[in-house]
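For this depiction, one protein chain was excluded, whereas all remaining protein chains were kept in their positions.
So that you can tell them apart, the chains are marked A and B in the order they are listed, and the count of residues begins at 1 in each.
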Amino acid sequence: MSDARFPFAGLTGPIDCDIHPGMVSLAELFPHLEGRWVDHLQAYGVHLRQTFANTMTYPRLARDTARSDAWPPGGKPPGSDLDFLREQHLDAQNIAYGILQPLRPGVASERNLSFAAALARAVNSWQVEKWFKPEPRLKGSIVVAPDDADAAIAEIEHWAGHPGFVQVALPPKSLEPLGRKRYWPIFEAAAKAGLPIGIHVSGVAGHAITASGWPSFYAEDHNSNIAAIQATAISLIFEGVTTRWPDLRFVLIEGGLGWSTALAARLDRTWVRFSSELAHLIEAPSIHLKRSFHFTTQPIEEPDRKGMLTEMLREVGIERILFASDYPHWDYDDPRYAIPGDLTSVERQAILRNNAAALYGLKL
Amino acid sequence: MTKSIDCDIHPALASVKELIPFLDPYWREMEESRGTNALYMSSYPPAMPLSAGLGWKTGDPLPGADVEAVRRQVLDVGGCDAAVCNLLSGAAMVANPYYAAALCRAMNDWLAETWLAQDRRFRGSLVVPINNVPAAVEEIERRAGDYRFVQVLLYLGGETPLGRMQFWPIYEAAEKADFTIGIHPGTAYRHAPTPTGWPSFRAEDYANIPPAFEGQLMSLISEGVFQKYPKLRVVILESGVTWLPVFMWRYAKLWRGTRRETPWLDRSPDEIIRQQVFASIAPIDAADPVRGIERLCEAAGSDGMWLYASDYPHWQFDDPDPFHGLPSSLRERFATENPRSAYPRIARILNV
Partner (left out) sequence: MKTKYLICAKADLPVGERRIVTVKGREIGVFNVKGNFYGILNRCPHEGAALCKGLMGSLVTSQEPGSFMMHREGEILRCPWHGWEFDIRTGQSYCDPASVFVKQFDIQCAPGAKVVEGPFVAETFTVSSEGEYLYVEL
């Protein structure tokens, strides 16, 4: 049945650049951890810069941050069951490839850095065993704890060349903006391994989530992720990371993309006005933004007026944009309906699969 | 004859010493014995290129400190009939709440005597001690009858988001006296300027300003300040402005799914913004300022939100008239009609 709002109901084998795999419980990590760290995990849990032991400072309005229809039969947590993931998402949407972004446990923000290194290894091994091996459509991200650069480099080098991993994961909420010197050895390692950096909204850095302190509501927390993503992009450009590694690609995941046009103009204006402070930056920042960064679509902007979304996507640059669903989260975008119908079919295919295939080296 | 209004100029306070005649004996003696320097905001160190545009320099040690020069360049050459003076001094950010209150009171008195009394065209914004709400309210009430003051000026980066209920008495007092709330860049740096910590460069702090405005707008809206104070008007100053429509789309979308947590919102956040929030268009983050403004109106669904401002003496534009290609009807709107809507207290003296 045809529906004017959903003109492209046919599926086109999208590459989904953001899927969150879950665990039935943290015990799934035990086979991948040394005994002492199993004990540590059970006794102390993950140690973050947040108010509550087992939940985020701003609790989500949806249980487990998930769509309420994403609980597998038997009541297991959303995203934790491969069969249900296949049924509800991979098969149902004819997903060609799905890129996993593990969010829990919060490895990148774990305060105990020795434990963080062990957790990183465990989460990455878990990705291989539970997901990549049985399901060739699934790829993933090398999780690291960036505040221990040596351990992060060791983790990247361990997995470099493994066909399951297509990027290194770093959080946009970190102890310092990611462009700062302490993180440069990680970029060197990623560049050497030929891997892009996937920066997914995440991280519990301990900084107030707005420049004027801590707000009250979940919606405000949600929007602070965009502030973090922008601050990260600005830092990577202004500090010189995108100059030093011009072939390294950064994927900004779940931060939206509409803000990038205004930001590009602001950065260029800033660069001119503060030229003596930024003398090391030879090219205009907007060039860096266009060259080094990709954006995933979800959560897609929804302007009132018809045609504005398409205009916005073209302004950002169709070749920069990668489709993401964010399955199984509540603000999930469906590949059939989230991308506007008035793009050309070449543009749609680029966003839905071809850009990601090129960036991540995936065969279609 | 049109009566155009410049919604953002920055007279400068050269030194806290200038405030001494306006302080009571206790604070006078404290100042004299402590020898505090100028309390310039870290956001605007005076010699930084942004703070003092080349074309505006008058040979003064501090751009914006000379009344005659400002009158000549802003009012006469600029050709406006009113200009809103926004003091950017760190004095309002002092941690001691009593000291902050005393300094703010003295600054407003200094502004009234040194500037507002020198030319009928000057208007003022009250600076208030954000960390001493009763004193802030007292200051607003003290000046309620003085229509040369049209706005209560708040700074972008404080200790607590501005929508929080501890600040509501300020909004109540402002609404009662028809003062507009102005939010201007300037941070106390009590928190890192980004959610991911401290950038290295001043340029970077500057580039990160729009998300800070988003945070403050979201706070004011989601906490229900516009429901509690339905006549309140808020002006966003010197923000770069082209970020605003995308934020309106995003917040409307977010609100549809999270409405239950803030059920007092009686309309969509983008509606609230269109109706009660204004923004100055200097500087504007757009390669082509004229095209940028046109797109702003289209994307935000309104041409009634935008306010002309020179941002004197900050060096934002290389072109002295960046909007010269704009249709005159829009220029008229931004320079006369919209500022009147944003600042109801201005019209009392303008007789329009």
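The definition used in the following text is that contacts are C-beta pairs under 8 Å (C-beta built on N, C-alpha and C of every residue); 3 or more make two chains touch, one makes a residue touch a chain.
Predicted, not measured: the structure shown is a model, and the values here were computed from it.
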Option touching the unshown chain, where B:99, B:167, B:255 or B:334 are the choices: B:255
Residue in contact with the excluded chain [from A:87, A:304 or A:342]: A:304
Residue touching the undisplayed chain, where the options are B:271, B:294 or B:332: B:271
For chain B, residues in touch with the removed chain: 165, 223-224, 227-228, 230-231, 252, 255-260, 263-264, 266-268, 270-271, 274-276, 301-302, 304-305, 341
Missing-chain contacts mapped onto chain A: 1, 5-6, 61-62, 67-70, 304, 330-334, 336-338
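To be clear about the criterion, only the chains that are shown with their structure count from here on.
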Geometric centre distance via CA averages, chain B-chain A, whole Å: 36
Touch list for chain B against partner chain A, complex: 49-50, 156-164, 187, 190-204, 206-208, 210-212, 214-216, 218-219, 222-223, 240, 242-243, 245-247, 249-255, 257-258, 260-262, 283, 285-287, 292, 298-299, 301, 315-316
Contact footprint of chain B on chain A as seen in their complex: 61, 172-180, 203, 205, 207-220, 222-224, 226-228, 230-232, 234-235, 238-239, 256, 258-259, 261-263, 265-271, 273-274, 276-278, 299, 301-305, 308, 312, 330-331
